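One structure is given below, represented as structure tokens, and several questions about it will come after.
With one protein chain withheld, the remaining protein chains of the complex are depicted in position.
Each chain gets a letter, A, B and C, in the order it is written, and its residues are counted from 1.
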Amino acid sequence: MKVVLLSHTPEPERLVAAAARVCYAEALPEEVLAGMTPEEIRSFLARLLAMDHLSPFEHASFTFAVSGVSRALTHELVRHRIASYSQRSQRYVKEEGFSFVTPPSIAAHPEASRIFAATMDVLRRTYAELLRLGIPREDARFVLPNACVTQIIVTMNARSLRNFFALRCCGRAQWEIRELAWRMLELVRRVAPGLFIDAGPPCEATGRCNQGKLSCGRVERKKREGEKCAD
Amino acid sequence: MKVVLLSHTPEPERLVAAAARVCYAEALPEEVLAGMTPEEIRSFLARLLAMDHLSPFEHASFTFAVSGVSRALTHELVRHRIASYSQRSQRYVKEEGFSFVTPPSIAAHPEASRIFAATMDVLRRTYAELLRLGIPREDARFVLPNACVTQIIVTMNARSLRNFFALRCCGRAQWEIRELAWRMLELVRRVAPGLFIDAGPPCEATGRCNQGKLSCGRVERKKREGEKCAD
Amino acid sequence: MKVVLLSHTPEPERLVAAAARVCYAEALPEEVLAGMTPEEIRSFLARLLAMDHLSPFEHASFTFAVSGVSRALTHELVRHRIASYSQRSQRYVKEEGFSFVTPPSIAAHPEASRIFAATMDVLRRTYAELLRLGIPREDARFVLPNACVTQIIVTMNARSLRNFFALRCCGRAQWEIRELAWRMLELVRRVAPGLFIDAGPPCEATGRCNQGKLSCGRVERKKREGEKCAD
Partner (left out) sequence: MKVVLLSHTPEPERLVAAAARVCYAEALPEEVLAGMTPEEIRSFLARLLAMDHLSPFEHASFTFAVSGVSRALTHELVRHRIASYSQRSQRYVKEEGFSFVTPPSIAAHPEASRIFAATMDVLRRTYAELLRLGIPREDARFVLPNACVTQIIVTMNARSLRNFFALRCCGRAQWEIRELAWRMLELVRRVAPGLFIDAGPPCEATGRCNQGKLSCGRVERKKREGEKCAD
């Protein structure tokens, strides 16, 4: 998996803070924007987060290039609808000799690993053979597995990203999209810490888990071990 | 492929017409709703369509149960974001002995057909074997192909459906989602003709194609053959 | 203020429960739908709510006719973007002798009340006079006040409604939209209790307030008075 932060709104923290301040200010928006010091920005963002006033976070967006991930992952990813996607098309791109993602549980199991790799080989050969027989790419792709890698450009605004992180950094999320989520979170925290300081799974931000019986047990474990919870 | 219209807003045409009329009316909405005759509803909807005034069409929604379609199709389908989806999960449901969709181009080609079927057999066996080795479902599914069938509940409002039909009934859409789109269009036309009378590919509604060099040639063909165009 | 539930998805609880179950089921969606008993539906919905698994709630939508509310209210209302609106237009409808909403704080204050009513009279006369002078409605409306009543058709799905109730039933919401939110909640609870049983402000559902220093103090008050909290 490779995750690159391709682009983002310049000075995202300043923009979000200024937008929020316009709601309460008498000055012109462009003056508000220019006039805030880094300290004011930071403390203003902290207050917005404390009040759960998240709409100004939408003004900043972030674009990622994600590659080396499975189509299983992207089928989950694109269910997030407050986002924009451009994905490599299996209808148009030839997938001969495709790369694939091997789940850790399979990689760790020699027998499963062998079977898995052999099957991928069969699929590559079948795909190539179907093309050779004149089957169009958009139909030959019906044999391609969920494991097949893809690449996708994803743009989300900071509010939608925060929701994405809350759901997909959670221990109950599927392992591959969880890895993607944590990688994305790391990247945006670097350029806009004030927008994502407390982002991530609810247990991290609040010390509480909302997964009921399905909980991964992390909060309970932390409590047993005497770790401090955020709450 | 099986497509069932599971549910829809009652009296969708009346509701849309009444909502639109409220914008210009002095009467209370509930009176407007009750007071329109079928003729008024029909002619009012026709005027809205002629003016491209589509926002009132959002008040009516339609829920479909779609089964026997491939995961290739649903990966395309869920890219329509003004919609709601609930899909059978390959993380939780055991896919042993899964059914699969065979593309017509493959079905029509004996050699391709044989290879395709044999590969599906390999995949079923691999999937079962991985489970037997203790690999969790959410990882064993990495061998499952795009051809694997799935089922999904889809809800869209009439405006979003009209956009879906414009894009996916088009001759350039992939064949499987195109079939789905036409089946859905047929179902909603039966219960709400006034909302979908002119829905479908732009060439059907306007006699013009917007696909440039990629056009399927249908409009040109019709013109050559002297058929009347809508435009 | 008058709030009427104009229309809604038939059997909304059954549809939501069935859609959610399809994610984990082997049966066809239409069989799942038909096969659930009222008890199964209720207990399944409760589990979805406990896990915060809300996407299936989107399949059910609800359409309200709202009249006798101020334009101040609708300017706030239409900021909810996962919703559909059709509103009486001040560009097209003549607002001569418009009705208006008087805020309770003004109604309760004789002097303020007198000034307010007199001003409304001035505005009605000005509006009528501008029309008489040939000014088009869309420009004469520039003198109309926030208090001026309007009517609007609103459609939201159950998930978006739950978010609306969480924000607008809260003691910090503006009084007029708060009244609207509670009226809408009452209406949908009657037809779909299982979807909205725990809807409303977070303090009601969880016993906790997320408004920090801006809290209305209701939770603290309840705790002082020894009332049981949901949490």
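Convention: a contact is a pair of C-beta atoms (placed from the backbone, for glycine too) under 8 Å apart; a residue touches a chain by one contact, two chains touch by 3 or more.
None of the values given here were measured: they were computed from a predicted structure.
The absent chain, not drawn in this view, touches the displayed chains A, B, C throughout the complex.
Residue in contact with the omitted chain (choice from A:28, A:46, A:118 or A:214): A:28.
Annotation: of C:1, C:27, C:54 or C:106, C:106 touches the absent chain (contact as defined above). The chain that is not drawn here is touched, among residues C:68, C:136, C:193 or C:212, by C:136.
Considering the complete assembly, chain B touches the hidden chain via residues 50-52, 210-212, 214.
Counting over the whole complex, chain C has residues 70-72, 74-75, 78-79, 81-82, 85, 90-91, 100-106, 109, 111-112, 115-116, 119, 122-123, 126, 129-130, 133-136, 138-139, 141-147, 174 touching the chain that is not drawn.
Hidden from this view is one chain, which touches chain A at 2, 4, 6-11, 15, 18-20, 22-26, 28-30, 33, 55-56, 58-59, 61, 63, 65-67, 84-89, 92-93, 151-153, 155, 157.
Just so we're on the same page, only the chains that are shown with their structure count from here on.
Of all residue numbers used at the contact between chain B and chain C, over half are used by both chains, marking a mostly same-residue interface.
When chain A is laid over chain C using CA atoms, the rotation angle comes to 180 degrees (nearest 5). One inter-chain figure worth recording: chain A and chain B are separated by 28 Å, centre to centre, where each centre is the mean of the chain's CA atoms.
Work out the mean CA point of chain B and of chain C, and you get 31 Å between them. In chain C, no residue touches at least two other chains.
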